[in-house]
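Of the protein chains in this complex, one is absent; all others appear in place.
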Amino acid sequence: MYAFEIERPKSVDEALAALGAEEAQPISGGQTLIPTLKQRLAMPSKLVSLSGIDELRYLRREGDALMIGGGATHGMVAREAATDFPGLAKLAGKIGDPAVRNRGTIGGSIANNDPSACYPSAAMACGATIVTNSREIAADEYFQGMFMTALEEGEIVTGVRFPIPQASAYMKFEQIASRFPLVGVFVARFADRVGVGVTGASNNGVLRWREAEEALAANFSPDALADVTAPRASDMIADLHGTAEYRAHLIPVMTKRAVAAAE
Amino acid sequence: MSDVTMTVNGKTVSRAVRGNELLVEFLREQLRLTGTHVGCDTSQCGACCVHVNGELVKACTIFAAEADGAEVSTIEGQANPDGSLNVIQQAFQDHHGLQCGFCTPGMVMAAASLLKENPKPSEQEIRHYLQGNICRCTGYHNIVRAIMAASGQEVEGGAIAAE
Partner (left out) sequence: MPKDHGIGASSKRREDVRFLTGTGNYTDDINVYGQAYVAFVRSDVAHGRITGIDTAAAEAMPGVLKIFTGSDFEGVGGLPCGWQVTDRFGEVMKEPPHPVLAQGKVRHVGEMVAAVVAESLQEARDAADAVMLDIEELPAIVDMKKAVASSETLVHDEIGTNLCYDWGFVEDNRDAVNQAIKGAAHVTTLELVNNRLVANPMEPRVAVGDYNRAGDMSTLYTTSQNPHVIRLLMGAFVLGIPEHKLRVVAPDVGGGFGTKIFHYAEEAFCTFAARALKRPVKWTSTRSEAFMSDAHGRDHVTKIELALDEANNFVAVRTETYANMGAYLSTFAPSVPTWLHGTLMAGNYKTPNIYVNVKAVFTNTVPVDAYRGAGRPEATFQLERVIDKAARELGVDPMALRRQNFITEFPYATPVAVEYDTGDYHATADKIAEIADFAGFETRRKESEAKGKLRGLGINCYIEACGIAPSNLVGQLGARAGLYESATVRVNATGSLSVMTGSHSHGQGHETSFPQVVSEMIGIPEDQIEIVHGDTANTPMGMGTYGSRSLAVGGSAIVRATEKIIRKATKIAAHLLEASEADIELKNGAFSVAGTDKSVAWGDVTLAAYVPHNYPLEDIEPGLEETAFYDPSNFTYPSGAYACEVEVDPETGQVTVERFSAADDFGNVINPMIVEGQVHGGVAQGIGQALLENCVYDETGQLLSASYMDYAMPRADNVPMVTVDHSCQTPCTHNPLGVKGCGEAGAIGSPPAVINAVIDALHSGGFTHVTHIDMPATPNRVWAAMQG
């Protein structure tokens, strides 16, 4: 790692003030950023650790939605969302490993927008709202391709508001080494619509499979996907773990399984 | 540099740390607690697992400054007050749950967290929980058996159970 200073603000306001410094960068749980720093792929002059900000560590029910503070760890989501939103709780409970889940946060994951992160698929499928220190952004507008988001310099994710679906499930087909999703599909059924978010697969980052959403809205069953046009292989990631064709093949397979498992 | 104060294995320690100093570096280099190991640089192997405020954490993926004010426990603090092996450590010895010993501190700390959350885990639950702890020697067989035994469950398979 390059040398840098670290600050540990206690409030969002203090954090924003600290982030005003030149080359300052926020760090939440650090489970992605710290390995990146070790590879010397980032060179901040100052890290502003959000891990000590208690006001960001919460989950609370807001009517038909679940509001999750940006500092909530995956472990907290896995435990505390289990009753209100079991599909999301199970997604969180399978991110990384227990130690990673005790540090990694939803805010950090959403801000980083790794093309293989799990949460963005749920945010897209549910039509979640990304809440920052200055505004609210719809998921469809927020995720802008691999590692690209609508966040501006110095803006931090303070929370994510998920409309709670009637039924949902996440199916992850793991890349065998990193255990990140090679393809992950989140299916969410609401009274008036169905959302299907796909992560890990596309060169354009997380996506919604709209043809499947329409078919499932009419008939929420795995069979409904039989003749639906699948995302094109030409848009898929190809790497040593999976060809584009294989990833494209897995999307309907995982979607069917998610529909079958939705609770 | 900034000053941190934390409780490590029950003892309060204060030191100056670099901004980029990882908790594992602080433990190994400043406190000379070398039982916590570093086996990778991508936060996957789990050899560095410690408890921070009672939670399992990879000490290579948290800055020392972020543990300011925390209660930290490491492998060096796990034995019984009289110095004898605790239940988990003893089960690892009894069931040959370690060979080279390098991953072992992380395994013991992970096992302790698991059993706190889930006092009677199944074989599959143990295997799932250990996803972030890599062992190259044992094939995990005897680690799983040791954790089963530490939780008071019967273990099958292997020389000891056959006796």
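Each chain carries a letter (A and B) given by its place in the written order, and its residues are counted from 1.
Throughout what follows, a residue touches a chain if its C-beta (ideal position, glycine included) is under 8 Å from a C-beta of that chain, and two chains touch if they have at least 3 such contacts.
Computed from a prediction, not measured in an experiment: that's the story for all the values here.
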> Of B:23, B:45 or B:115, which residue touches the hidden chain?
Replying inline: B:45
>> So one chain is hidden, and I want to know which residue out of A:11, A:39, A:144 or A:229 touches that hidden chain in the complete assembly.
In response: A:39
> Among A:11, A:134, A:178 or A:234, which residue is in touch with the absent chain?
Replying inline: A:178
> So which bits of subunit A touch the chain we can't see?
Replying inline: 2-3, 38-40, 173, 176-178, 240-243, 246, 249-250, 253
>> Touching residues of subunit B against the unshown chain: what are they?
In response: 18, 20, 28, 33-42, 44-45, 47, 74-76, 78-79, 85, 89, 92-94, 96, 98-105, 108, 123-124, 126-128, 130-131, 133-144, 157-160, 163
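The criterion applied here is as follows: only the chains that are shown with their structure count from here on.
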>> How many angstrom lie between the centres of subunit A and subunit B, each centre taken as the mean Cα position?
In response: 29
>> Please output the residues of subunit B touching subunit A within their complex, sorted ascending.
In response: 2, 18-20, 22, 41-44, 46, 49, 55-58, 60-63, 65-66, 68, 110, 113-114, 129, 131-133
>> Help me check something: in the complex, which residues belonging to subunit A touch subunit B?
In response: 1-6, 8, 30-31, 34-35, 37-39, 46-47, 49, 51-52, 75, 96-100, 102-103, 178-179
